[in-house]
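For this depiction, one protein chain was excluded, whereas all remaining protein chains were kept in their positions.
Should a chain be cited, it is by its letter among A and B, assigned in written order, with residues numbered from 1 in that chain.
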Amino acid sequence: MAEEGENENMEIKLETAPHDPRFQTTNQAKHCWSRYIEYHACVKQKGEEDSECQKFKRWYKSLCPNEWLENWDEQRANGTFPGPV
Amino acid sequence: MEKERRISEYHMVDVSPWPVMSVIALMGVLIGMIEWMHGMGGRILVMGVISMLMSMYGWWRDVIREGVLEGSHTGKVQEGLRKGVLWFIFTESMLFVSIFWAYYHSSLSPSVELGGVWPPRGIRVVEAWELPMLNTLLLLMSGVTVTWSHESMRSGEKEEMEKGLGITIILGIVFLMIQGYEYYESEFRITDGVYGSSFYMGTGFHGMHVLVGVIMLSMGLIRSIRGELTSEHHVGLEAGIWYWHFVDVVWLFLFVSIYWWGGV
């Protein structure tokens, strides 16, 4: 929990990962998965600070359930991640 | 009391214990299967399977007696039996449709857990152009030999027919042995996710059908040696031959879908 008043001046913008017609409307699992992979591929090429990569990071965070991300991060650390990164 | 026998083109069946026996046996198999799968031992399953095999033996023995000794299988009856076999093969093909459906559902759009690719990450598949290709050739060859015996049966050449049938049976048994060796050597199991499940479901069910086909053709051979078949009247053998062709076609679909397309 934040201290009282700390977030008073913070600007909350209603922004989130945009609609992507390549993915099935009713199942977004691959949407989330693709953003996660795109982020890590991007980091490999351009480095973590790149704004393009940061965009992918925001998007996969807004799409993927936290538990999935923890799971995948752990798999990448152990070298058992099934994706192409 | 003398039973009244009416002359009819149709087969008025006698009272038989086998339907009831089969139902009891099948119920035993079902309950035994549940017991076994829950790790509670397999006593009911063993009893169920044994009584099922006994019922099958008894029922078909009676059918053969009705056909050969009692002369109940008139032309009309044979027509009905043939239609029954064809519908049975149709239901079998629908079983394989469902298995292929499951396979293509999982493989055409592989889920993220599989890495989005097929075959899934970490699965080392069976090489299609080695043993599976040999198996394909064996089955295709057996399709030729079974037709050889079929045509010989129709034209009444008993010796040729038995030769062709014998070779078909041997080819079927060799196929099963190679399939068993392939299972033994393969590097994934039925528990290794959806790839293992669909692979062993598809090829395993097919293998069971090959076994059934071998048994049907063997019965045809035994009955031919015993002189029960004529060029006019051999419904049991013909059912086995049709079934064999069906099993053959299913294998071609399996080979193309699972080994070839799904293995690259």
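We adopt the following convention: contacts are C-beta pairs under 8 Å (C-beta built on N, C-alpha and C of every residue); 3 or more make two chains touch, one makes a residue touch a chain.
Criterion: contacts and distances are computed from a predicted model.
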Fill in: Candidate names "DNA sliding clamp PCNA", "TBC1 domain family, member 22B", "Cytochrome c oxidase subunit 2" or "Proteasome subunit beta"; UniProt protein name, chain not shown
"Cytochrome c oxidase subunit 2"
Discussion item. What does the interface between chain A and the hidden chain look like in terms of residue numbers?
Written reply: 2, 7-8, 10, 12, 14-19, 21, 25-29, 31-32, 58, 61-67
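Rule of thumb we're sticking to: only the chains that are shown with their structure count from here on.
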Worksheet item: Approximately how many whole Å separate the CA-defined centres of chain A and chain B?
Response: 51
Fill in: chain B - residues contacting chain A, complex
111-117, 120-122
Worksheet, complete the sentence: As the complex stands, chain A meets chain B at residues 29-30, 32-33, 82-84
